[in-house]
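Reviewing the structure listed below.
Heads up, one of the protein chains got dropped from this complex, but the rest are sitting where they should.
After this line comes subunit A, so read on.
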Amino acid sequence: MLKELSKGRYLSTSGTGYKRQHWRPLLTLPSETKAFQGSAFQKYRHFSTADAGDTCDEGSERNDTISVTFVDKYGEDQLIQVPIGMSLLEAAHENDIELEGACEGSLACSTCHVIVMDMDYYNKLEDPTDEENDMLDLAFGLTESSRLGCQIVAKPELDGIRVAIPAATRNFAVDGFVPKPH
């Protein structure tokens, strides 16, 4: 059902929480950045699979993830399942969705800016901190319902949320030029 679930990494069964490896296992982190490695994941809440109740396996999987739709900069929908406790930045990267994350979730850039498309969902999020607002100041195409993807953490109330990746560059990529058909 889900490629990330098949890896079996996100279903925490202990009550002690967990710290995941970085979302790009290929890279070697320079040591100065290691201190920040965990920062993106500190918000993870740990959900015991027992919380999911005694339904069948599929059911418990469903309860441990929420549906999130990313609308990419070309307007295409991408529906993914995001484990509870995971940030949308990390979820996007796990699913090869093009969302930049220059500072890897350490609240030092604005590249994972997303727009929550429904105010009802936006209001279910905790208010952005000053630090997040400082970064949102610099985001391209800021809207009333803009957030940083690294600061939106999947929780059950957010099931069904739709977020758009701003199309800051959509216009000039086309620039009135239409390739001739073949």
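Assume contacts are C-beta pairs under 8 Å (C-beta built on N, C-alpha and C of every residue); 3 or more make two chains touch, one makes a residue touch a chain; residues count from 1.
Criterion: contacts and distances are computed from a predicted model.
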Self-check item: Protein name (UniProt record) of the chain left out of view, among "NADPH:adrenodoxin oxidoreductase, mitochondrial", "10167_t:CDS:1", "Ribosome biogenesis regulatory protein" or "DNA polymerase epsilon subunit 3"
Solution: "NADPH:adrenodoxin oxidoreductase, mitochondrial"
Self-check item: Sole residue of A:I66, A:C109 or A:V153 that reaches the chain not shown, by the stated touch rule
Solution: A:C109
Self-check item: Touching residues on subunit A - with respect to the absent chain
Solution: 24, 26-27, 29-33, 35-36, 100, 102-104, 106-111, 130-131, 133-135, 137-138, 140, 142, 168-169, 172-173, 175, 177, 179-180, 182
